[in-house]
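Structure first, then comments.
Note that one protein chain of the assembly has been removed; the remaining protein chains are unaltered in position.
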Amino acid sequence: MTDLTPLTPAAAAGTRPILSIRDLSVSFLGARNSWTRVIEGLSFDVAPGETVALVGESGSGKSVTSLSVLGLLDPTTSRLEGSILLDGHDVLKLDEAGMIRHIRGQAAAMIFQEPMTSLHPIYRVGDQIMEALTSHRDMPKAEARRQAIALLERVRIPNAARRIDDYPHAFSGGMRQRVMIAMALASRPKLLIADEPTTALDVTVQGEILDLLKDLQAEFGMAMLFITHDMGVVAEMADRTVVMLRGRSVEQGPTAAIFADPQQPYTRALLASVPVLGSMKGEPAPLRFPVVDMKTGVAGGALPLRSKPDLTAPILDVRDLVTRFDLRGGLLNRRVARVHAVENVSFRIFPGETLSLVGESGCGKSTTGKSIIRLNDRSTGSVRLGDDDLFGLGAEAMRRKRRDIQMIPQDPLASMNPRMTVGDALVEPFLEHRMGTAAEGRVRAARLMDQVGLTAAMLERYPHEFSGGQRQRVCIARALMLDPKLIIADESVSALDVSVKAQVVNLLLDIQDRMGIAFLFISHDIAVVERISHRIAVMYMGEIVEIGPRAEILERPRHAYTRQLIGAVTVPDPARRHLRRNLAVTELRTPIRPLDYAPPARRYEEVAPGHLVMVEG
Amino acid sequence: MGATPEHETALPPADPSAGDKGWSRRGPWRRVLQGLLASPTAVISAALLALIVVATLLAPVYAKQVSGTDPFRSGLSAKIKIDGKPVPVMQQSTEGLGLGVTPIGPTWGPQYLLGADGQGRDVAARLLYGGQNSLLIAGASTVLCLLIAAIVGIAAGYLGGAVDGVLSNLIDMIWAFPVYLLAISLSIVMIGKSYAFGPFEISSGSLIVPILIIGLVYVPYVARPIRGRVLALNQSEFVMAARGLGIRPGRILWRHILPNVSTTLIVFAPMLMALNIVTESSLSFLSVGVQPPNASWGTILQDGQTLLYSRPMVSLAPGLAIMVTVLLLNLFGDVLRDVLDPKSARGR
Partner (left out) sequence: MLAAVLSRLLRMVVVMFGISVITFLIFFATPSSDPAARIAGKNAAQETIEAVRKDFGLDRPLYVQYGLMMKRLFVTRDLTSFANRGQQIVPAVAAAAPATLSLVSGAAVLWMLGGILTGITAAAWRGRWPDKLLMGISMMAVAMPVFWVGEMVNLITQNRLHDTWAFSWVPALGYTPFSEDPGLWFRSMVFPWLTLAFLYIGLYGRMLRTGIIETYQEDFIRTARAKGLTGRKVLLKHATRSAIIPIVIMFGMDFGVLVGGAAVLTEVVFGINGVGRLTYQALKVLDLPMIMATVLYASFFVVIANAVVDLLCLLIDPRMRRA
């Protein structure tokens, strides 16, 4: 499935750098007129044709650096010192007019993280590209249009001549990012700055965009400054890497050297925390991330899960789950189409077991989780929790049953009432289920805070006073308040920085070891899923296409989609840098169907014990 | 809880990057208060508003001790002393045909500081008394409007279904009814009569009638955004989470939805009050608001209408009072909105 095409090494040694940053410091104006330094003494170079990655966790200042290069920070609230030499211009000495004449859309162009919001929603994509073409040189409109179409073709957008007149909302996220790239290429920049260009995209689309950027870099011979938090992307893209921590460069050098022999403790810790797909070959049970000493960066041993699933009787038995939403419109708000969000999904989870649901956005994995606990009322089928069919319970019986099945959300801040202290939020469900008095609830909450690595004193705080990782720990404690038998973790670690992600995954495994709780782990991140799962189910367009033991699915995938998904994952191994996936350009596919659509009957074939693959037709 | 396993993972201090920067134990309301106190605009406008309220409350003191007139009785034949000479309040008109009388202009002394109105009453004293009523009506109708809008909006948004259908359509329909026409219509029908509701009686000149009318006409404009907010909250992650935790629907409404709707209501309050002051004055100006002998800034403006060219102070003074009060309310409201809704504050 992977055609290995080598790419000529781009970095030419000994030439003058296209971008040279020396001793850059950036301060922001904060509350009470105080200046906070967010970048401190940063220096690095980018040579022509070379790709340099700026890598770091949130708050490391990597995006601020990229915005500084184009002078896009608000001059009234930011202060820059040092020097940025870009293509012979001292950026910090240029005024706004000079930036426009020499830098922005001239020597350098930029693409951003959020393709969905980075294009102007009320102008046609063609007009936006043509604007980039004509704003810097005189060009007849017809010529600009011809060139815009050519650019759209260069970024491999099918039917470019027709799609040039579409508005951004008619494009999927990956396609919009291609439009952004086309716009950036309009000026044939010497330096392309890519600020987390694939973070918001699905893994297969990420693969397509990374491949495209590599091709275009060779075609246009431009340098790239690549900003990312993802070590896999770094390994795949960068000739050299700058590791950033809290506004400073911790370590920089050739990517291969950084990965092979990291010098600084932070770099070592960062690399040790990165989940690597394929690192679990031969491991019989889920495995914790190695605990890293933050001082030395030395990784300790990784402890496996000790407890084993109890396979006598399933705790959760989902049969033929179907969730469909009607789309309304037209005269009198009639139904016009139907979203087949979840179609005939069946699986079982045993006590102490973790089943992961993996798939890309819109595949129905989150809806499955919500349908099981009846957070939407559009589902049919049966969901047995222990002895009860949840879909057959009355409202009050269902409410009481919720004790046994808890959820850990993706966005912990959004899932906590901003006007309640964490203590109140923890005790509230305890009291609602009449599990004891308020005083007993406080005692239990304090003990659980301790168990999730927080302190009892933090119970008095409000959610906004915690960091992202701490909030996720609070949400875990809140779920544990009710002594659940099953926890649904819906993308619970996806938004966390790598080091924090590893800690929270380890915490979940601790809980499973200690309490024998079963997990339904919903995630798009296959490397994390590999760590935590006993079994894996792959979802595509609302259906499970393949389900089975973790090793079976990841090492011997049968379904074409599973293979595509696994093949698209980036691996933090610079040796695989020049590989190409040669993925076909895909448009987003949605499970929206006409009202009279009848889903085809599906058959599953058991290819190995417990390993079922959907058979088409 | 299960037994503690022997290999308890040593967790590093959660998220080293976050650190403990000495978070104070601050609730959301404390933050709002601190945000307001940090803004000179908010502090000054609130202080001046308080001053206006106190001044109007001191109206009886002013009328008795300073001006020494009864601002509710006509003083057509009254005389005051200026520089030791008695001067009639209503002076024979010397202009034009010499017919009729013109009230005395501003004396800039204790008595008739701002002159007299068409019935020889002290405008300055009436301005203070009228301020009491204008502020009372605006304040009470603001509370009434927010209360009704909250009930309607929450019922429509939280119950959904048929309740939402009926209420939303009603809101849309009243929305299409021009506010002033609705207010004037209601006033014409309701004003000048007395009502009895069991033991309660509303007399014909009661302020309750304009309060009711002004409180009602803006309900759709507040109820619609409240409904939207409730719908959004109902689908929000934390309400979903509360449902997933098995919290009872009544408690979800009370502890999770209501406190978060309250910020929207509070943002509306100063702006609505400002709007209501203007609405009261407009209705009274059209003589369908506060009824004589009661005073309000609007009725004084109406009194001043016929004296506009001869004694403009009778119109000028209440108009300026309205402008200053509304200005202060809007200034305060802007800061309050920015503090309560930081998203809009980004723009500042």
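Each chain gets a letter, A and B, in the order it is written, and its residues are counted from 1.
The definition used in the following text is that a contact is a pair of C-beta atoms (placed from the backbone, for glycine too) under 8 Å apart; a residue touches a chain by one contact, two chains touch by 3 or more.
All figures in this text were calculated on a predicted structure; none of them were measured in a lab.
The chain not shown here is touched by just one of A:Thr117, A:Gln263 or A:Thr455, and that residue is A:Thr117. Touch with the chain that is not drawn comes from one residue among B:Gly109, B:Gly165 or B:Pro178, which is B:Pro178. Listed residues A:Pro17, A:Gly49 or A:Gly105: the one in touch with the omitted chain is A:Gly105. Within the complete assembly, A:Ala132 is the residue of A:Ile39, A:Ala53 or A:Ala132 that touches the hidden chain. In the complete complex, the hidden chain is touched by one of A:Phe28, A:Tyr167 or A:Phe391, namely A:Tyr167. Residues of subunit B in contact with the chain left out of this view: 172-174, 176-181, 184-186, 188-190, 193, 195, 274, 278, 281-282, 285-286, 288, 301, 304-305, 308-309, 312, 315-316, 319, 322-324, 326-327, 330-331, 344, 346-348.
Against the chain not displayed here, subunit A makes contact via residues 70, 72, 76, 96-97, 99-100, 103-106, 109-110, 112, 114, 117-122, 131-132, 135-136, 167, 169, 180, 183-184, 186-187, 329-332.
The criterion applied here is as follows: only the chains that are shown with their structure count from here on.
Every residue of subunit A that touches subunit B in the complex is listed here, in rising order: 57-59, 246, 288, 291-292, 294, 303, 306, 370, 373, 375, 399-403, 406-407, 409, 411, 414-421, 428-429, 432-433, 447, 453-454, 460-462, 465-470, 473, 475, 478, 482, 497, 500, 503, 506-507, 510, 513-516.
Against subunit A, in their complex, subunit B makes its touches with residues 1-5, 7-18, 23, 25-28, 236-238, 240-248, 251, 255-256, 259-260.
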